[in-house]
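With one protein chain held back, the other chains of the complex are shown just where they sit.
Right after this comes chain A.
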Amino acid sequence: MLKSRQDLKALTERAREALQKEKLRILICAGTGCVANGSLGVYEAFREELAKRGLSYKVELVHEEDNAGTALNISGCHGFCQMGPLVRFEPEGVLYLKVKKEDVPEIIEEHIVHNRPVERLLYHHPVTGQVVAREEDIPFYQNQVRVALELCGLVNPEDINDYLAHGGYQALEKVLFEMTPEDVIKEIMDSGLRGRGGAGFPTGRKWAFARSAVGDKKYVICNGDEGDPGAFMDRSVMEGAPHRVLEGMMIAGYAIGADEGYIYVRAEYPLAVKRLKKAVADAEALGFLGDNILGSGFAFRIHIKEGAGAFVCGEETALIASIEGQRGMPRPRPPFPAQSGLWGCPTIINNVETLANVAPIITRGAGWFKQYGTPTSPGTKTFALAGQVAHTGLVEVPMGITLREVVFNIGGGLRDGKEFKAVQIGGPSGGCLTEEHLDLPLDFDSLQKVGAMIGSGGMVVIGQDSCMVEVAKFFMTFVQNESCGKCVPCREGTRRMLELLTKITQGKATEEDLLLLEELALVVKDGALCGLGKTAPNPVLTTLRYFRDEYEAHVREKKCPAGVCKALLSYFIDQEKCRGCGLCARSCPVEAISGEKKQPHNIDQVKCIKCGTCMEKCKFGAVYTA
C-alpha cells in the first residue's frame, strides 16, 4: 500500500529499474481479435518452449528473486487485428504476424538463440514485396500518431507495475501534489480537448460546469458503452491500457470534487470488463483508489457497471438511468447531468478515449497536445477502419488528416481490387462521404458541414458492389430496433422510414415515397428527444444527398445498380454454359426451372421467388442475374 508521494516514487523507480534490466521482452497480443485467432495458445507455446530449453523468463515486471533478462507478457491491441496473432519483440520493436503455435520453436531458435528474425513471419509489402521487421516501419503505422493508444500493445494490461514503469500514475501524482482543481480544469481547457464520444463538446468546459455545480456528492462516469456498430477503439483502450482510463477518471474526480466514479461497459465486451475489474482491484490494493490517496487527503472509488445490450444507453441521460437500475431511456435536457445527473447529483460523463487523453495532457502540457490536429479540433483521433479496405484495424491520426490518407495510405486502399464508392463514418449517427470528400480534413467542424460527423470514429469503407440504399436501410433497421420508444418522432418516424426504404429496395416505391422519406427524415431530425433520434436520419439524408441517382434507379427503373437488392434481380440461365444436369431444377423450391435432360434449362420468371438456390447449386456458373 502506497501511503505517500515518496512511496509512489520508490515503487515507480523499482518498476523502471526492472524494465531496464529486461534485455528481451516478448509481447503477445491478447486483444479480442488476436485471442480469437488463437494468441493464448501461442502464449502457452512460448512458455512451454522457453521452459523446455531451460531459458528462464518472468511474467511479472517486479519480481523478488528475478534475474532473468527475458520477459514474456501479454499486451493489449496493436490495432492491426487482421494480421493477428501478433507477437512483438522489444527493444527492437520487431513484429511477427499471423503467428501460430507451431511457429514458436522456430522463433525462439532463430530470434533468441541466433539473434536473426524469422523473415517469413514479418510484414511483406503486398505490392513491392519489401520485408519490414519493425512495427513502426510498417506502412499501416507510419502516418499514425498515438496518444490515446500509445500504451496499447506495449504494456501488460494486467500488470500495474508495468503501467508505472511506462509513466503511469505520474499525472495523478502531479495533480494531487502540484495542482489545484482549478489548475487542472484550466490545463484541460487550454488543451482544447473535445469529447471523443461523438458530439465533440469541450471537455474542460464540461468539467468547469460540474466543478461550479452545488452539491456535496458528485460523480464521474466513464462511458464505455461503445454501441456504434463498426467502432472498437474504446474496447481496445479498456482492454489494452485499463489503468489509463482509471487515471483519467481520478483526475476528473479531483478536478470537479467527486469521490466516486462508475465505468459503464457494454456487456458485449467481456474481456474489457475482466481487465477493468483487475485494474480496479490492483489500484485499490496499492492505494490509488480509496481514502486519502497517497496521503493527499483525496478520496476516490470506482465501480464497474455492465450494460445489458441497449444502444441508446450510450446517450448520457439514458446511461445514468441504466446505472440506477432502470430502463435506459433518455430524458430531456436541461437539466444537464453536470447540474443534476446520477441520483440527482452533479455528474460528468466522459468517453473512454477522452479520458485516455487526460493523463498525457497533464504530464506533457496543453501546448504539447495542441501541436497535433487543427486549431478547433486539437489532438489525435482514433478511427476503426473496417469494411472493404485492405488493412482493417484501429488507427490513431492527428485531427485534420484527409480521408484519402487514412483509406489509401494507412488502410492500403480497397481489398480485392474493388473500386472505392463511399466511407460510412460515425456509425448510425453519421453519414456517408464520397470520392469528392477524399481530401476533406477529418475534424469535428469540417464533417459537420457536409452532413456527416466523426461520431465515435467508426469508418467503414464501402466498395462499388454495395448498394447505398441497402446500406441506409441497414442503419435504419439498426436504429429502429434500438429506438427506446419514448418519443414519437423516433419511435414512429424510424419505423415509417424503414418501411419506405424497404419499399424502395423491393422496387415498389413511387416518386412520392422518395419525397416523403426525405420529409420524414427532417422531421425526425428536428423532433426527436435525444441524440440517437436526432442523428438517426443522417445515413438516409447523406445517401439521398450523394447517391440520389441510386435511389431513383430503384424507384423509376426498378433496378439496383449495384446488383444487391434481391427483389430487383432476375435470374437467368446462360444457354451456352448450361449442361442440362438438372441439379438446379431439382433444388428449386418452387419448381420454376424446366428443361430436357442434357439440354439447356430455363427459369420461369413468374414462378421464380429469387431465392438464389439455383445459382448456388450450379457447378458450371451458368446462372446469372440481371
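What we mean here is this: a contact is a pair of C-beta atoms (placed from the backbone, for glycine too) under 8 Å apart; a residue touches a chain by one contact, two chains touch by 3 or more; residues count from 1.
Keep this in mind: contacts and distances are computed from a predicted model.
Hidden chain, UniProt protein name from the list "NADH-quinone oxidoreductase subunit E", "histidine kinase", "LemA family protein" or "Multisubunit sodium/proton antiporter, MrpD subunit": "NADH-quinone oxidoreductase subunit E".
Screening A:Gly341, A:Gly373 or A:Gly393 against the full complex identifies A:Gly393 as the residue touching the chain left out. Of A:Gly309, A:Pro375 or A:Gly563, it is A:Gly309 that touches the chain left out of the display. Although one chain is not drawn, its touching partners on chain A can still be listed: residues 32-33, 35-38, 41, 79-82, 84, 100, 226-232, 235, 266-270, 305-311, 322-329, 384, 386-388, 392-394, 424, 427, 458, 460, 462, 466, 471, 474-475, 478, 481-482, 484.
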